[in-house]
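The complex is shown incomplete by one protein chain, all other protein chains being positioned as in the whole.
For chain A:
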Amino acid sequence: MAANQTLQRRQSQLTRGRLPSYAIWVVVAASLILGAAISSLVGFSVVGWAIITAIVFVLAATIVTAVAEGERKAKDKLVTFLVYGAFLIALIPLVSVLWTVLERGVPGLSYNFLFTSMNGVTGAVDNQAVEGGTPVLGGAYHAVLGTLQITLWATLISVPIGLLTAVYLVEYGAGKNLTKAITFFVDVMTGIPSIVAGLFAAALFTLLFGPGTRTGFVAAVALSVLMIPVVVRSTEEMLKIVPNELREAAYALGVRKWRTITKVVIPTAISGIASGVTLSIARVIGETAPILVTAGFASSINWNVFSGWMSTLPTFIYYQILTPTSPTSPDPSTQRAWAAALLLILMVMLLNLVARFVAQIFAPKTSR
């Protein structure tokens, strides 16, 4: 009996000075009302209401907790609110960007947009479309083709180099100084500004073929400077997690090292490698700055990466927004830019999904 009483008293001591669980909702309701009142004083808007409510709520909840539960609990609550708030703040641009691109991109995404180029579409055509209310002519077909060609060539250059370098780092160069140097500089290369990679390719081809050499291939070289480090890093990680027992088993059977690598190690890691390569493609497909300085800008279809200027989706968006086809009525250009942006986001998201899918579906079946 006496023991039971002490137990009860201890429990009440432990729970003493804690706010009931409904207290937080009371504070929420109070700050909503207070927020509405303050924001209507300075001119009501939903955004203003939300911001003032959030500030009032954080302050009020902290003060209430400080009074009822003590300073330490109050500090803990305050940080919790701030951390949740930071996440919500980080979501605002994401939601806003995706919503903007969807809302403004969908109207422009027609069959006509996908399968015609800007060849022959002048300011006069756009003016006519605005005045007459006719559909906007011109599209991004040339830019889509340019994007695909340049990205394909960049992939063709980067994947063999990146793959072989990763093989060297993991299989041949363990512990060597050269390996340390390569690892370090590959990491540094990840941080090269994309425009500097573009300038490098431009400078290289200027020295080789004379000034003003701007083709799709120059852009592909610039992109591969950005792509190689990503391929190396992801492939290296994947090769490292291949169990050593597999290699040793192959050696024990008298298999040559290079056969072991090509027949045992790489097939085991292929799902991770493929997903890494796909992610690296997703990274470079949206690059704008290197294309601007290496491939120029075109409004018609160019099938040849080795000669002539070329457009890609990002540069198409950039020029349509910055220099509208018709300066007096920029709306058709803006519409085309947002449609192209939607197309680009869809491509990038698709690549990301494919990468995740590849990594999960084709992952090696382990008994563990």
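The working rule: a residue touches a chain if its C-beta (ideal position, glycine included) is under 8 Å from a C-beta of that chain, and two chains touch if they have at least 3 such contacts; residues count from 1.
Everything below uses one rule, namely that contacts and distances are computed from a predicted model.
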From the options "Xylose ABC transporter ATP-binding protein", "Heme exporter protein D", "FecR domain-containing protein" or "Phosphate transport system permease protein", the chain left out of the display has the UniProt protein name "Phosphate transport system permease protein"
With the missing chain put back, one of A:Phe57, A:Phe217 or A:Tyr318 would touch it. Which one? A:Tyr318
Of the listed residues A:Leu41, A:Ala90 or A:Ala174, which contacts the missing chain in the full complex? A:Ala90
Touch with the missing chain holds, among A:Thr213, A:Ser271 or A:Thr288, for A:Thr288
Missing-chain contacts on chain A, rising order, are 72-73, 75-76, 79-80, 82-87, 89-91, 93-94, 96-97, 100-101, 160-165, 167-169, 171-173, 178-179, 181-182, 184-197, 199-200, 202-204, 206-207, 211-212, 225, 228-229, 232, 254, 256-259, 261-262, 282, 285-289, 292-293, 296-297, 314, 317-318, 321-322, 334, 337-338, 341, 344-345, 348-349, 352
